[in-house]
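To start, the structure itself, in structure tokens.
Note that this complex is displayed minus one protein chain, with the remaining chains in position.
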């Protein structure tokens, strides 16, 4: 057990280190710009006042490492500075949007994970049957679709033709939970379709890989029932790869929300990031980028930790 | 060699043939765009969002340009850029990947850690951030995506090359005193081709979808250049009026990606069959 704790600890430490390096990258990336930062970003014709405000906001007069630690320190204490575009505190801009994004991604995860694991499992068990072929053909098509294509097809179908769901998913705090769910139906469905296809294919591959191992042949030759082979012999060994698949796709969801949010004008962090990039609102871009990175890395760490714990060889060391 | 390809093609399943036809049509559209198109790429020919008619096969877009023409030119721009990026990313990824696998030790450790960090960062977010700093434009777009994508190619090339580098024929070449370049080009590359070719198809799809996504977000290929992702964005408003215009370029993206995926699937199937 000690060894496992050690591995888990090591993985978490590595993740945090990676995050730290990324925060440096995010910060330095802006520094590395040729010429004067303010001019490069605001353009040659920016008014002197804007330039001055910009310099002050980014505290450009201080040395780089001082600014980095100030920035990072602020980040940890919840003070993210102010937006260049409208001067409002970034924490305020980001807070509820981030919650919205997480809400959307979680809703998509809750639907897609069970569905795709079950369907992927069934496809693997019924390999080369009609069912398997239909699954693999339809998932192959779906992973080829850009998210916005799926989104617009859903809009054309469910909100223009059938007028069932709104094509614009604007949330506000006064909505009840059910209303919120209703509002995000289409963006959620888009995410589910895209991510479930990937997850099904990978689950199927992982299960097939396990089913072809010699110990499964041994279980068959011991005269065990098919159901027992699947549940007691294949499943415990498939757990680790399948968990990995799920987590990888959850990490993908975190990022996948960006496009879907733009299509449905959903007030999430992705929408904010895209807007800020267009406006070159650097502090907001930095802050939301770091939050995305942290979430993404967090999910990946979780995946690795779970897959370490669920690996029977590691759980019972020599 | 040619004979072998023809023989394989004869035995190919229907899905692979469909994929092949899709790709050929797209390439023809891209190459002969100026010949095929009835109008200029940015020529305004009529009213906004006209419905499909004999003159305008797919109607017109939000500025009254011929949608069919834009779609053909879009094939040219989008496919060409995606191709350039994929090739560039493979050049960088395979060379560094093979290098790390052969050298091992410190070189491998350093490159791999850098790649780990780059990969720990979601590609789309990274691209967005870089583009916010360096600004939009075709050249930064190509460089940024190629660099980011090469990390994936690096991972695969390194893994494949690692499997090959432990083979005794590579050790025999090392013991003979062969230099790095020979090991990479003559010992490892020929044996790494099947997975790399398949990966090229998949990476192309990914890059292609990625550019489409960036353009859709308004940060990729800039107007007035016709490009499928951007065309979806420009015409997105039409959908709420029940006009299907934005779906055409989106469908074109999906179709080409499916085509490539079908071929890759078939290729993987043959490659795994040969191994047994």
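Going by the order they are written in, the chains are A and B; count residues from 1 in each one.
Following the convention adopted for this analysis, contacts are C-beta pairs under 8 Å (C-beta built on N, C-alpha and C of every residue); 3 or more make two chains touch, one makes a residue touch a chain.
One rule holds for everything that comes next: contacts and distances are computed from a predicted model.
For the omitted chain of this complex, the UniProt record lists the protein as "Peptide/nickel transport system ATP-binding protein", which is one of "Peptide/nickel transport system ATP-binding protein", "Cytochrome bc1 complex Rieske iron-sulfur subunit", "Tryptophan synthase alpha chain" or "Amino acid adenylation domain-containing protein". Checked against the hidden chain, the listed residues A:48, A:63, A:87 or A:214 yield one contact partner: A:214. Considering B:21, B:80 or B:167, the position touching the chain not shown turns out to be B:167 (whole complex). The missing chain, though absent from the display, is touched by one residue of B:12, B:48 or B:191; that residue is B:191. Counting over the whole complex, chain B has residues 11, 167-172, 174-178, 186-187, 190-191, 273, 276 touching the chain that is not drawn. One chain is missing from the display, and on chain A it is touched by residues 212-215, 217-225, 228, 232-233, 236-237, 312-313, 316, 318.
Everything below uses one rule, namely that only the chains that are shown with their structure count from here on.
One simple way to say how far apart two chains are is to compare their mean CA positions; for chain A and chain B this gives 22 Å. The touching residues of chain B, when paired with chain A in their complex, are 15, 116-117, 120-126, 128-135, 205, 209, 212-213, 216-219, 229, 232, 236, 239-240, 242, 244, 246-247, 250-251, 253-254, 257-258, 260-262, 265. Those residues of chain A lying in contact with chain B across their complex are 15, 18-19, 21-22, 25-26, 29-30, 33, 41, 137, 140-141, 143-149, 152-153, 155-156, 159-161, 167, 251, 254-255, 258-259, 262-263, 273-274, 276-278, 280, 282, 285-286, 289, 292-293, 296-297, 300.
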